[in-house]
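See below for the structure under consideration.
The complex appears here minus one protein chain, its other protein chains still in place.
Which chain is which? They are A and B, in the order written, and residues in each are numbered from 1.
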Amino acid sequence: MHNNIRMRAENVDFYYSEKKTLHQITLPIYKNKVTSIIGPSGCGKSTFIRLLNRMNDLIPNTRLEGRIFLDDQNIYEPDVDVVNIRRKVGMVFQKPNPFPKSIYDNLSYGLKINGANDKHFIEDRVITSLQEAALWDEVKDRLSENALKLSGGQQQRLCIARCLSVQPEVILFDEPCASLDPISTRCIEELIEKLKENYTIVIVTHNMQQAARVSDYTAFFYIGKLIEFDITEKIFTVPKDKRTEEYVTGKFG
Amino acid sequence: MKFKTENIIKSGFGVLAFSSLLFLFGITVILFKEGLPIFKYVKLFELIGGKLWYPTYDPPDFGILPLILGTFWVTIGAMLIAVPLGIGSALYLHEIAGYRERAILKPVIELLAGIPSIVYGFFGMVILAPFLQRLLNIPIGLCLFTASFILGIMAVPTVSSLAEDALDYVPKSFREASFALGANRWQTLVKVVIPAAGSGISTAIILGVSRIVGETMTVLMVAGGAAVIPKSLFEPVRPMTATIAAEMGEAVVGSAHYHDLFGIGLILFLITLIFNMIAEMIGRRYRLKLGHGR
Partner (left out) sequence: MKRSTLSQGIGFTFLYLSMIIALISVGAILFFITKNGIKIISWEFLTGVPRRAMTQGGIAPALVGTFYLIIGAILFALPFGVAGAVFLTEYSPNSVVVNIIRMSINNLAGVPSVVFGLFGLSIFVRFFGFGVSILSGSLTLGIMILPGIISASQEALIAVPQSMREASLALGATQWQTIRKIVIPSALSGIFTGVILSVGRAAGETAPILFTAATFYTRGFPDSIFSEVMALPYHIYALMTEGTHPEEQTLIAYGSALVLLLLVLMISGLAIYLRQRQRRYKLA
């Protein structure tokens, strides 16, 4: 595999019961780059990103054909430890979903379940992650407060910090700003740009401007098919496919 | 490694979850094992069709027809009270009562459903029976009528809560559509809501019947206890549950009497099982029909 490719989907078909929702998706995810996935609702973009850390395993009666690689390992091999995959491929969800625990406990949870028990190490990681997620200054005096008391934007950054705490290699963002106000959105976009220095990032968004602002590569999905994948600039300026052009210029979707 | 432990834990939970099935199965097996030996003493027809219940006489009579009829009539009588009152109050609560009235009455009804049957039985015995005896000028207060009356009152909260659940499943849009056509609330209720909730309400009735058939302490104390086929509303009866409760303490283990009581238990069990299955089948179809999965 090309050494600057971190993940790669190969001929992926996906079924809900008998209904095929993804058709022959083949897509590379480049290392330390931001790849955005865009497309109208129901095009399968969220389904696809949830395949990258096997989150769809939780949905009964679903089935995948094809292969998805993380480095050189097909993560859908039967003997793969799915827990290990999810440790390496973190995820931030559409709606902020902090645990109903204190801010500190939200951050230490991931470390503890992965076996960390050194207090200083945990404290260190909590602080670093909050700093990385640009939340530290706002919460440093109230770490024992319940995370649900934070504002929506702060909660989402907390979820990002929580995701960073276990030091994943790839981070998946599933429409992370869908439920946020414009200021929080801006804040999270800046954060994503900073994070790509250390992480490989995939982001699903229905907001084309957002894709244009934050991503290096863009994939356009339409009715379960990957229509076009290219450098973001090209997708938005010289798309090859007519449907991509119509979508990015706002003719539908 | 982690993989394996996870699977072990999952199987552990599976085994514990199976306990319910195991208990149900266990109950079935026990009732058959302890109940079937009665057929060494009597034939099926003599048992179910027999009009005489003198299990401790010599020679004994094991006819349980009086007991079955006792249960039957008490249940019919109780449902005549519980169904209109239960469903009426559910409709009132769900369709007419204001938000605040509902917020108070609903928990009250739930609370009343939790009153122990022994309390109803006690009340029936010391207050209601003497009262009815005087009021109606009947020879004994502890009779079919009193038992039906008290059981009916007792089942109202149960039927009411179940019927209310059924009404909850009727989508709001049904009502709105009817109002939009100019129907008033009563017309909407009778022509739209009740038909839509019909099978849900019948589930409530079936479960109510099943509950009343299995009710023990109240009938034990109030029904009068005579194991004869009643000829009028004001004669004492001895329903199946009361018979088991009253006689099991004295039956000699392993005797025909003992097996007969288990046989009655088996019949009770099968009746309620069938009722519950029917209720569940109707209920499931009902929820699907109104577009609620699971």
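One rule holds for everything that comes next: a contact is a pair of C-beta atoms (placed from the backbone, for glycine too) under 8 Å apart; a residue touches a chain by one contact, two chains touch by 3 or more.
Keep in mind it's a predicted model, so treat the numbers as computed, not measured.
Chemist: If I'm reading the header right, one chain is hidden. Which shown chains does it touch across the whole complex?
Modeler: Spelled out, the missing chain touches these shown chains: A, B.
Chemist: In the full complex, which of B:89, B:146, B:178 or B:199 touches the chain missing from this view?
Modeler: Considering the complete complex, B:89 is the one touching the chain left out.
Chemist: Taking the entire complex into account, which one of B:38, B:64, B:132 or B:156 touches the absent chain?
Modeler: Spelled out, the listed residue whose C-beta touches the missing chain is B:156.
Chemist: Any idea which of B:189, B:204, B:226 or B:256 touches the chain not displayed?
Modeler: Of all options in B:189, B:204, B:226 or B:256, contact with the hidden chain holds for B:189.
Chemist: Of the residues in subunit B, which ones touch the absent chain?
Modeler: Subunit B touches the chain not shown through residues 2, 5-6, 9-10, 12-14, 16-21, 23-27, 30-31, 33-34, 84-89, 91-93, 95-96, 105, 107-112, 114-123, 125-127, 153, 156-157, 160, 184-187, 189-190, 207, 210-211, 213-217, 220-221, 241, 244-245, 248-249, 253, 261-262, 265, 268-269, 272-273, 275-277, 280.
Chemist: If you put the missing chain back, which residues of subunit A would it touch?
Modeler: Residues 53, 55, 58, 60-61, 83-84, 86-87, 90-91, 93, 95, 97-100, 109-110, 113-114, 159, 162-163, 165-166 of subunit A touch the chain absent from view.
Rule of thumb we're sticking to: only the chains that are shown with their structure count from here on.
Chemist: Approximately how many whole Å separate the CA-defined centres of subunit A and subunit B?
Modeler: 54
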